[in-house]
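One protein chain is absent from this view; the other protein chains keep their places.
After this line comes chain A, so read on.
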Amino acid sequence: MRYFNLYSNILITKGANRILISDLQRNNSELQSLELYDIIEALKSHAIETLMGFYDEDSKPIVGQYLDFLVDKEYGFISTGDRDHSFPPLSLEYKDAGLVSDIFIACRDLARPRQLAPSIGNLAIKHMVIYCEQELAVADFLDLEISFSDSSVESIEIFAPCHAGINENYLQQLSEGARRIYSLVFYKCTTIQPETGDRYKFKVVFTSRHLKINACGKVDLKYFNTHLPKVLEAINHNSCLHKKIGIDINGDIRNCPAMPQRFGNIRDCSLEEALNHKAFKNYWNLTKDHIAVCKDCEFRNICTDCRAYTERTHINEAGLDNSKPLKCGYSPYTNQWEKWSENPLKQKAIRHYGLQELIKNEEA
């Protein structure tokens, strides 16, 4: 007898009509049919020969093709005599040191992140995103780098307004002093400059758009990410809010700057104190298995989610909003991607969040 052994780092996520096969080692995912799902399931309890016996002569070659596909993609291997029991399952536990991994800071200038540096270090935060309202000089960036030179922060992304002084020389100087800055986005540009490729230590994007916080939260294929730690986080926690902290332009501390609840202001409250607030982590364990529609979606383990803008149709027993993300245009029941902003059922929620203008601007 021959047996098919599925590799433990191949994750199959079953949706309403399709499955997503995620290769958690090679970081890619592909859509497949429910028919293949049934075959994979049957192969877990039956030998290949036994399984073949379940099908009529016409179907046998199709099952054979599926099996060839699985072996060819190295989703598993065939053993003879018995299953190979020396391959234990992959632990799906999410293990990550530190209480907070990511911080978002909205600010007028870079004095605010510098002022928060001791708390950021104390919390061992690894990734920082800064949204700055004022134009920045090279020295501003370099001062920021110095403030974090001895900290836990590994990566810094900065959004800042475009201005006439930003040229090759400016970026070159910045590149020489940059250690942790890996991405720069200049918004409100009047002339769009080409992307810089790998000329500098960081990626640079120029956009004419006036980026605002409420532009966040879109669910789209291009944001999907098959990456083992992210998938494990999505299986165990809320992939958007877990281990995140945000500071809005007024200094209010929130889980995400677009979420309604605030947990103090940096004027009189430390990040550590805000995190200790009993409601701060309310959404951290709300997985997509418990969110309307998402729970039937094949993309749920590689998706980003958004709890700040939802369809506002469901509240769970703990009082948490477990409605589908507003800015998701996908239906796992029809398998169609449609424009979320044009869906008639979403208009009420769009008005609630006051997103009409954002939608108009994005379509312009």
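One rule holds for everything that comes next: a contact is a pair of C-beta atoms (placed from the backbone, for glycine too) under 8 Å apart; a residue touches a chain by one contact, two chains touch by 3 or more; residues count from 1.
Following the convention adopted for this analysis, contacts and distances are computed from a predicted model.
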Missing chain, UniProt name, options "Stage 0 sporulation protein A homolog", "ABC transporter permease", "ATP-GRASP peptide maturase of grasp-with-spasm system" or "Zn-dependent peptidase": which is it?
"ATP-GRASP peptide maturase of grasp-with-spasm system"
Give the residue, chosen from A:Q25, A:S270 or A:T313, that touches the chain omitted from the document.
A:Q25
Cross-chain touch to the chain not pictured, restricted to A:L228, A:C269, A:A292 or A:L320, is A:L228
For chain A, which positions touch the chain that isn't shown here?
7-9, 25-26, 74, 77, 85-93, 95, 97-99, 124, 152, 228-229, 232
